[in-house]
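Every protein chain but one is kept in place in this view of the complex.
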Amino acid sequence: MQNLWIIPALPFLGFLINGIFGRTLSKALVSAIAVASVVLSFGWVLKVFFTAGDLGANPISEHYFTWIRSGVFEVGWDFAVDKLTMIMLMIVTGIGSLIHIYATGYMAHEGGYYRFFAYLNLFMFFMLMLVLAANYLLLFVGWEGVGLCSYLLIGFYFLKKSATTAGNKAFIVNRVGDFGFSLAMFLIAVNFGSLSFDKVLQAAPGKPAGTLTTIALLLLVGACGKSAQIPLYVWLPDAMEGPTPVSALIHAATMVTAGVYMCTRSAPIFTHAPIAMETVAVIGLATAVFAATIGLTQYDIKKVFAYSTVSQLGYMFLGVGVGAFSAGIWHLMTHAFFKALLFLGAGSVIHACHGEQDMRHMGGLKKYAPHTCWTLAVASLAISGFPLTSGFFSKDAILGAAYTHAPWMFWVGVVTAGMTAFYVWRAFWMTFWGEYKGHGHPHESPMSMLGPLMVLAVLSAVGGWLFNVPKILENMFPVQEVEGEMTLTMISVAFGLGGIALSYYMYVVNRELPAKITSSLGWLYTLVYNKYFVDEVYDATIVSPTVTGSRVFLWQAADQGVIDGLVNGVGREARGIGGWLRRLQSGNIRSYATWVVVGAVGLLILMSLAYGMQGGGAR
Amino acid sequence: MDIFFFILFATIAVVCGISVILQKHPISSALSLVGVMGSIAVLYLALGAEFIAMAQIIVYAGAVMVLFIFVIMLLNAGAEQAAGRSWMAQLLGIPALLAMFGVVAYFIQSYFGNAGFMKFGNFKGGSAQSVGMALFTDYLLPFEVTSVLILVAILGAIVLARKELD
Partner (left out) sequence: MPEGLQQGAQQILANGVPISWYLILSAVLFTLGVAGFLFRRSIITVFMCIELMLNAVNLSFVAFSNMHRQVGGHIFTFFVMVVAAAEAAVGLAIILTVFKNRGTLNIDEVSSLKN
């Protein structure tokens, strides 16, 4: 009994203490409780890892109590740990700890300190629940919970209208995905009779392909909502309204990966539904390209990284879609390293520039914030797939599998990789090279923020060959050989280096070139810069009709008109009848007498009907 | 013979009754009511109710109606003015009355249409002796109670009608 429940319970305890008492505690105590709860949780994960033996052969499974029992359908509160779960646990708790430490420095001057850490701990609790769950329902509990925490944290600066709107958007768009997930769960329960992973996944191969395809597509809808794929990605760029540690933890490393994790966990269902797999791959690839093009044009540093996240998530889905599940998970892990680092670094940059986020007002930070500079350089190399960095290994695994599946996917993916390198290094050069274009005096960040940056930089550099995920997950997903692997790798590296070189040329050597290109592209540039007007289209076709319809039809017509009308109308009619009846009490004796006579006649008739009209009398 | 008397005095009673409700001055109504009571007393006699007939004349016509006339004189009640009417009484009253009469007449006809005939002298049990016997044996309690009732009525009438001592 490994007492797996301790892992989520510690952050939950932190949430309770900070949430209830945080207002009266000192900032130091709040930070200590919040950070300690996550670090201790990470420690327990390590302890489980080292004492559990071979998780591939003997996965841990703990059953706490039966949650739902209805006839033969049972759902228990079960946690299970196998190698896939262990990887996720390490990522969530490890990177979570680093970000918590970072946040103590970043949020040091912000109001609502205790509330922030309470929400962050709550998020950790739900995310760990999601990862540890041994059945779909418990996973869904975690799924919904992280959505809630995302909403709370995006809208953390709740006095800003844009922040609350973004929080709403995130939650509502997630909800659309959750609807798909719920439908999938219903279908699973109906067809498999159970929601727990071992029963469902073992029985999956035997079910008809149509059923599995439907279930898989519905699960994909849920994953698209949570992991920001087309068409439900629109919430992620707006989610940058939240504080930067939130963007790093939730929208880079953990929550958005939940969709990929869920699809990987449901691999048996997907592999037996080829149409669904193809859909996953196409959506992933399309999202990757789409988001990368937008990322090329943005000036807000966090927006660049947000679109980058959407794009990289597309890569992960591509990996899952072509059957390279472990490659997708590998990229999930390395992406967690370098994307968290990019965001935290961006936070450090923003902190250095006193809250400025527009890269056109940055520059030359190399000499003001050197540590931030080299750590971000490592991250940028990793995301560009520079040889031997972590990103290099995982991205090539995916691209190799894509080539085996369908060569055109490889070529599109490689071009996207080039774009990725380009926009990341564009951001880097604009931020750190040249002259400082902003106000005031930029300064380096405190050690509490730099420490995690350095740790993540090391992980981004070596994490790829240190943790060879496909090898780890060998027993679940057999490793496939890729033909011509060396050639494919060299092609993708070439594209990556080309992207770096092009960005250097355009933003360091020839500074006027970007402006010339954008003006010559005219309407194309405007289209891409405005994110293809997707938000506007959604607003016009879905949001506005819904809001107007709700207001006009549901509120005014149905609620005010029908329901209020009925209720008030009943009251009004009752009063009306009462007023009418009141006239009987006229005080006029004669009218009273008249009513008496009328009543008497009525009674006579009634009595005759009751006793029957017999003819003839007595005698 | 019986039928002749019945028709005569029934007609008198009905005519006087109509006169009660149609006269303008209360005195005329009161006198018509006395006429009704008189003819009913004769009908009582025809039905063999001697005691009741006498009681009707003495108590009803002789005491109650005199009281009415005293009060009319006391109040100096004049002829009635033709002022606003109660529309409810008009609208509902006439149909209700007709309906009531119709229903009652129908029931009388169907229940008692063949109930028997009345001949003068076929019922001898209405004498003072038989009424007295029944009153003081079978119906003693109500009899005693009515004496209390009369006492209460006297007290009530005195209290209500006296002059206030100021």
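For clarity, chains are labelled A and B in written order, and residue numbers in each chain start from 1.
The criterion applied here is as follows: a residue touches a chain if its C-beta (ideal position, glycine included) is under 8 Å from a C-beta of that chain, and two chains touch if they have at least 3 such contacts.
In this text, all values refer to a predicted model and were calculated from it rather than measured experimentally.
**Q** Which residue among A:His109, A:Lys161 or A:Arg582 touches the omitted chain?
**A** Only one listed residue reaches the unshown chain, and that is A:Arg582.
**Q** What subunit B residues would touch the chain not displayed?
**A** With respect to the unshown chain, the touching residues of subunit B are 2-3, 6, 10, 13-14, 17-18, 20-21, 26, 29-30, 33, 36-37, 40, 43-44, 46-49, 51-52, 55-56, 59-60, 63-64, 67-68, 71-72, 74-75, 77, 80-81, 83-84, 86, 89-90, 93, 97, 100-101, 104-105, 108-109, 112-113, 115-120, 122-123, 125-126, 130-131, 134-135, 138-139, 142, 146, 149-150, 152-154, 156-161.
**Q** Take the complete complex as the reference. Which residues in subunit A touch the chain that isn't displayed?
**A** Touching the chain left out of view, subunit A contributes residues 582-583, 585-590, 593-594, 597.
Just so it is clear, only the chains that are shown with their structure count from here on.
**Q** Quick one: in the complex, what on subunit B touches subunit A?
**A** Contact set of subunit B toward subunit A: 86, 88-89, 92-93, 96-97, 99-100, 103-104, 107, 110-116.
**Q** Given the complex with subunit B, which residues does subunit A contribute to the contact?
**A** Against subunit B, subunit A makes touches at 586, 588, 590-591, 593-595, 597-598, 600-601, 604-605, 608, 613-619.
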